[in-house]
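For chain A:
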Amino acid sequence: MDHIRLATVWLGGCSGCHMSFLDLDEFLIDLAMKVEVVYSPIADIKTFPENVDVTLVEGAVANDEHLHQLALIRRNSRIVIAFGDCAVTGNVPSMRNPLGSALPVLNRSYKEIADINPQIPSNDGIVPTLLDQVRPIHDIIKVDMFLPGCPPSAARIRAAVEQLLAGQATGLSGSDLRFG
Partner candidate 1 sequence: MAVKTLTIDDQLISAREEQTVLEAAREAGISIPTLCELHGLGDIGACRLCLVEVTGIAKLQPACTTRVAEGMVVVTNSQRLQNYRRMIVELLFAERNHICAVCVANGHCELQDLGLAVGMDHVRYEYLSPQCQVDLSHERFGVDHNRCVLCMRCVRACDEIEGAHTWDVMGRGTASRVITDLKQPWGESQSCTSCGKCVLACPTGAIFRRGSTVSEMERDRWQLDFIVTAREKKQWII
Partner candidate 2 sequence: MKRHQYQADSLIEVLHSAQQLFGYLEDGLLLYIAHSLHVPPSRVYGVATFYHFFSLKPQGKHSCVICLGTACYVKGATQLVDAISQTYGIKAGQTSEDGQVSLLTARCVGACGIAPAVVYDGTVSGHGTSENVIEKLKGWREDGAA
């Protein structure tokens, strides 16, 4: 059997979900027998490849680059999984949403509390522009499976991955659905 082509992506989030993924410990070795990691923040690959079987997306949609990435991910992936609360709900990054727009956040971080040279960084094409509202990824693209948790525990990730390996992504249930 061919290896499953697996990608993991890190959007607006803390990378905790990836850390939790690493907590799979020895199961990672079993996994390595069956999957090929074709794209990941922990692998040095620059562009998102084509023909990906499964993509785990960590993080919320917070800037315009995330939008483009997601479009590409969806086009090139058979199954997209919202990986962790930020991807599923917006979570902590979305706590700025009640402020209405990105500007108050930028002002606070780059101007009001700046030690030297207060200015909002802007460089078209290099620094991605923040979106006014942070959104869960299913607001932007179709998502095939949701894996909530902040972060999802290794056991929960394993439950989801095993479903995928068995070829039946029926979704999690019971306490594996707990947010937070």
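For the reader, a short list of remarks on this structure follows.
FYI, contacts are C-beta pairs under 8 Å (C-beta built on N, C-alpha and C of every residue); 3 or more make two chains touch, one makes a residue touch a chain; residues count from 1.
For anyone wondering why these and not others, all candidates are chains of the complex that A comes from, given by their letters.
Quick caveat, the model's predicted, so the values are computed rather than measured.
Picking from 1 or 2, the partner of chain A by touch in this complex is candidate 1.
Across the interface of their complex, candidate 1 is touched by residues 82, 85, 88-92, 94-95, 97-99, 133, 135-136, 138-139, 143, 146, 148, 150, 171-175, 177-180 of chain A.
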